[in-house]
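One structure is given here, and the rest of the page talks about it.
One protein chain is absent from this view; the other protein chains keep their places.
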Amino acid sequence: MKLAIDDTHKAPSGNNKVSSQWYHTAVAAAVIGSVFSLIVLELMLFNYFQRTVAEPKRDDKLEELKIQLRQSLNDQQLLSQLQELDVKSIPDPNLAKQLNLLKSEFPANPQDQQLLSKMRNVYRQIRQNRIRKLDLQIRQIRMRRWNFSHRGSYLLLGGVVVFLIGVKSAHRYKNKLPAPQPAPDRLNEQLRRAIYARWTVTVGLTLLASSALFLATRPWIDFTTADTTIASFPTMEEIKKNWPRFRGPGGLGICADTNVPAKWNGTTGEAILWKTKVPLPGHNSPIVWNDRVFVTGADPNTCEVFCFGALSGRLLWNRPVKSTPQGAEPIDVMEDTGFAASTAVTDGRRVCAIFATGDVGCFNFEGKELWTRNLGVPDSAYGYASSVDMYRNLVIIQYDQGAADDEISKLIALDTFTGRTVWETKRPVPNSWSSPIVIEVAAQPQIITCGDPCVIAYNPSNGTEIWRAKCLGGEIAPSPIYTAGLIIAIEPYATMVAIRPDGKGDVTKTHIAWKADESTPDISCPVSNGEFIFMLTTEGFLTCYKTADGTKLWEHELQKNFLASPSLVGNRLYMLSEKGVMYIAEAGAEYKELAKCQLGEECYASPAFMDGRIYIRAIKNLYCIGTTN
Amino acid sequence: MSKHSEQTPGRRQILIAALRYGALGLLGATGGAAVFARKKNNTQNTVWQIDPEICIACGNCATYCVLEESAVKCMHAYAVCGYCRICFGFFGPEPADINEGAENQLCPTGAIKRSFVEDPYYEYTIDESLCMGCGKCVKGCSTFGNGALYLQVRHDRCLNCNECSIAAACPSGAFKRVPADKPYLLKRVDHV
Amino acid sequence: MIRLAYITISVVLFLLPCTVASAVERFPPPDFESGYVQPTPTTPGPRQTVYEYIDTIVLFVALTISSYLVLRTRKRWAIFVMMIFSLIYFGFWRKGCVCPIGAIQNVTLSFFDPGYAVPITITLFFLLPLIFTLFFARSFCAAVCPLGAIQDLVLLRPISLPQWLESGLRLFAYVYLAAAVLFAATGSAFIICRYDPFVSFFRLNGSLNILILGACFLFISMFIGRPYCRFICPYGVILRQLSRISKWKVAITPDDCIKCRLCEDSCPFGAIKIPTEDWPAHDYNKSKRRLVFLIILLPILVLSFGWIGSILQPVTSRVHATVRLADRIYLEETGQAEGTTDASDAFRATGKDIKVLYAEALAIQARFGLGGWLAGGFIGLVIALKLIGPSLRRHRSDYEADRAGCLACGRCFEYCPKEHSKRKQAKETMSESR
Partner (left out) sequence: MKMNRRLATANTKILIAGLIAVAIVVAVIAVVRFDTTGKKGSGLGQEFIYDVGELGKIDPNLILYKESAPAINTRFTKCRAIALAPQGTIYVAGDKAIRKFDESGNDLGEIKLADAPMCLTIDTDGKIYIAMKNYVQVYGNPPKPLATWQNLGSDAVLTSIAVSKNDVFVADAGNRIVHRFDKTGKLSNRIGARDKDKNISGFVVPSPYFDLAVARDGLLRVTNPGQHRIEAYTFDGDLEFWWGQFSAGVQGFCGCCNPVNFAILQDETFVTCEKGLIRVKICDPEGAFVGVVAGPEQLVEGGPSRVSEFGPASQAPGFDVAVNTSGRIFVLDTIKNVVRIFTRTSQKNNSDITFP
């Protein structure tokens, strides 16, 4: 029983000397052990941080050198490099010698290509050697560190063992006899323990439960609702190829094709590929993606989305969008607005439509309902009529309503996949009928909205305002366009404003390029080919402005009523009158009428153009105009 | 109840004994079930291995192993190798010129050796003491060549942890438990 | 319903063979004229299986010896030596893997994953200590478990925790056990191994974080006796219950206790129970009512925690790689996440249908939902019992080792005067006999 055991109890009396002398050695051992292991530990940590911090830098250096080696130098570069190169720094003596030689020869005949190539060769070798040297160095260091940390761990272990032995055996010589304190009041002790025990457990369980509940309430993905048929959103190219929204890509009303027919007749059926009745009325324009045409229609009781085959004109499917919840007061809209004035939007995977009732519906191309929801019945003088846009995975809805001081107008972004509201921004405007567009300025996307009194740009990623220009008034119906680096916004019968969209904050003073105030339209949107801007009033006044400075070039009266916005096809203007006559004019410095085509049915909606075809939604029918074959 | 137990200690003892042997039986059952429930798949020991068909050589093997110098190393399936003169498992994507100089090599640790066999064939061998299993060469070879280079767990190094920490961090789920008597999943062509 | 559909889809599609073509074409190598022969790659084998069996035998022997030392020899130093041996063999030599603690997960997995069969050796590693505990109390913890040993070794200046705090902290061990079993059963992770703080010391190797964790544990165990064993070890939880009903138990004193109170604070693990007083009558009815209330509370707790466990499914299931991948893919597909990760790249490279992935994820989440009920229910039960426990009246007249909590380290033996006198007698008899 004389063995060294920790915590063994024996009276210190008697063999005090022996123990004390042992005691000191033990303490010494402990101290040495601890100090030693601390040092090793410290070294290992240093080693570790060297490996994680210092070495990557060296590696990057190596990569850099390799890249340099790959670059081919022209003569000037070579010479300058050689000038900078310090000959003494070259480890390989005979390379250095060669280089010196060449350098000395060079001034005599600087045009000697052979000499140059020699020099280039030598220089290349020098750089190669440098890389090889550094590379070797790096590898050696890496190996050394590995070995060190490997041995270090053993050393550390050893040190700790010594320390422990020391401390424990030292402990053994300093044991006190157990000296029990005077007995406490056992009974109360007992009771208290019981109570404390219960309380700790209670606290524990509340902690557990609350934290668990907190975690459980965090948002998570439900794969049952995951739409697996769809791969994210379309590329810019895809969008450009199609007519995905009101007035086509970017809402510009521009079609690049040149093979669009300029001659047809609805009554004789000339160049009319097909004509299909649309079951429900609506003033919204058709949108087209590849082989699908979408329009919406509604009467006070039903709102529906229609999908037509672009080739056949057959109605492929029609789907109702759930109507407003019961109890909501029935809304009244103007006859010439209707319940389906807003044009739908598609990203080629799904189509999303909004109606005057504030109902939004989203369907995939097969007509499967992905989601529908109601944004609350809009309070709008003529009925809600703004069209929606899509950007990446967002449906962007300019939900302007009421009066400015009601503060109920807002810009809403819904997730196209779930219909959830991604963000929502209040707008300081009364109800308007203009549609938002998404533009890219310096690779930064902006949502451009028009309202009384501001043109406001928002950031699509979070709905924050980028800039605003206080320049409009009245009841805004025309949508903005973006052309030649300018936003063109229109106040009916009053002004046309051109704004540079590269500002921040309030740009009213700073970024308004110019203003014009003659014969601005009240409903239709302008169209521009970059050089000129064309505007068409409801009364049929076609006006042409210069985009650069806003000077008016000419005006022409068409003596017809126009509700549809003019479109630009190649260098031709297509203007669809209320009576269904398409005026085709040259988009040039003066007015030149090219053709007039009769459809023979009233038209409110702006036409859609896609690969050589025109899709016109008339009062009752949807027309597809194109050249057969 | 405390009093009660005091009066008849015998009962309590019996109860406990019963419990004990109940528990013993339970344990036995558990063990038996665990081992012999499924006779079809043998209950011999397993080891960790990478399925080269699934591995994407992401590089996690180099850093997530519990060993500082990973147990995963690159292996060379000679039967699949094309013995190319310009091997993109050996040379960087843009070799300055075609020689063994460090400036042309792909492997950051220089673990691949290139040796002339006969015109125009070269043999490539891997120095395991230098390989750290980063899989850079594997990518090079599988992108341009036949995928003769691939990563495997070297069982002279592997500690065969109960849960392999690389497996836990493997993005492609290429790690699997394989029977200890067939510890490697070698790439080989099936021709005679 | 949709869920169900998805699951069935997944099952069906699992059965379909993978369409991905093999990487290696059947293609003959160049015909060498120089008579070069292709070398065959070296394939060094793993540790021989026979060693695994040897380990099992060593475990058995170690358990037997330590049981004998604890119950018969009753000598701290002997137990200590045994402990050192285990530390060296199971710890530094066997690199602390597989240990009985981790084996919990292997056994669990083997029940739920038809593809996985637990090796016999691992099963034995799991069972032997339990069986021994049934008869000889926690002799495994005493001198066989390397994790216990390394902590016991560095215990320098024990400070005793109040009992209520101890029982509160122990709650964690039960939660840890429940979690470990849940994750093992769903084939998600072996968290016990993942966060084992000491194994990296045994390997003298490991990632920085885990080394720091281990260092912290060792530091704490310099002052608080065996924190891992008492408050975290999920295996210890099982051992506690079994050792309650063990045949033989560790006794502080070799014969009758004289209540000298010398051993009172000798136990660094707070496992010595002091004699109880009779409860006063005035408290009796009150506590009786409380007891009834708590017993009624029990099922409520079980159910509510079960429910919590199940609704925690979205969180817990993300421990499973497939669910994480599905999440990531979903975010990428819906444009809510920029760029791709290695994992999503790898998934797309397989050309597998996303539907299948989602279906798999759903199936796994469903399993987590069910598992959550069970695990949560278990935790609820434990909590309820822990509430009831202190409200029960047990009579104790002697100083005795807590059957559940005693780690059989044998420290208290040396404190008992009876022990010493007994040893003296033994010596005398020996000397006489000589």
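A, B and C are the chain letters, set down in written order, and residue numbers restart from 1 in every chain.
We adopt the following convention: a residue touches a chain if its C-beta (ideal position, glycine included) is under 8 Å from a C-beta of that chain, and two chains touch if they have at least 3 such contacts.
Here the structure is a predicted model, which means the values were calculated and not measured.
A.B. asks: Under the definition given at the start, what are the shown partners of the omitted chain?
C.D. replies: A, B, C
A.B. asks: Please identify which residue in C:Y53, C:Y195, C:W279 or C:W307 touches the non-displayed chain.
C.D. replies: Hidden-chain contact among the options goes to C:Y195.
A.B. asks: Mind pulling the chain A residues that touch the left-out chain?
C.D. replies: Spelled out for chain A, the touching residues are 52, 55-56, 59-60, 62-63.
A.B. asks: By the contact definition given up top, give the residues of chain C that touch the hidden chain.
C.D. replies: Looking at chain C, the ones touching the missing chain are residues 19-21, 23, 25-28, 30-31, 157, 159, 189, 194-195, 197, 207, 209-210, 212-213, 216-217, 219-220, 223-224, 321, 324, 340-342, 345-346, 349-351.
A.B. asks: In the full complex, which residues of chain B touch the absent chain?
C.D. replies: Answer for chain B: residues 52-64, 81-88, 93-95, 98, 106, 108, 119-120, 134, 136, 139-140, 142-147, 150, 165, 168-172, 191-192 touch the chain left out.
What we mean here is this: only the chains that are shown with their structure count from here on.
A.B. asks: Between chain pairs A-B and A-C, which one is joined by a greater number of C-beta pairs in contact?
C.D. replies: Output for the comparison: A-C.
A.B. asks: Could you grab the centroid distance between chain A and chain B? Build each centroid from C-alpha atoms only and quote it in angstrom.
C.D. replies: 39
A.B. asks: Which chain C residues reach two or more other chains?
C.D. replies: Where chain C meets two or more other chains at a single residue, that happens at 205.
A.B. asks: Taking each residue of chain A in turn, which ones touch at least two of the other chains?
C.D. replies: Not one residue of chain A touches more than one other chain, so the list is empty.
A.B. asks: Would you tell me which residues of chain A are touching chain B in their complex?
C.D. replies: Residues 59, 65-66, 69-70, 127-128, 131-132, 135-136, 139, 142, 146, 149-150.
A.B. asks: Where on chain B is chain A touching in the complex?
C.D. replies: Checking each residue of chain B against chain A gives 68-69, 92, 94, 96, 101-103, 108-110, 130.
A.B. asks: Give every residue of chain B touching chain C within the complex, in rising order.
C.D. replies: Within the complex, chain B contacts chain C at residues 1-3, 6, 16-17, 19-20, 23-24, 27, 30-31, 33-35, 37-38, 41-47, 52-54, 56, 58, 60, 64, 66-68, 75-83, 117-118, 121, 123, 125, 142, 146-147, 154-156, 158-163, 165, 168, 171-173, 177, 180, 183-184, 186-191.
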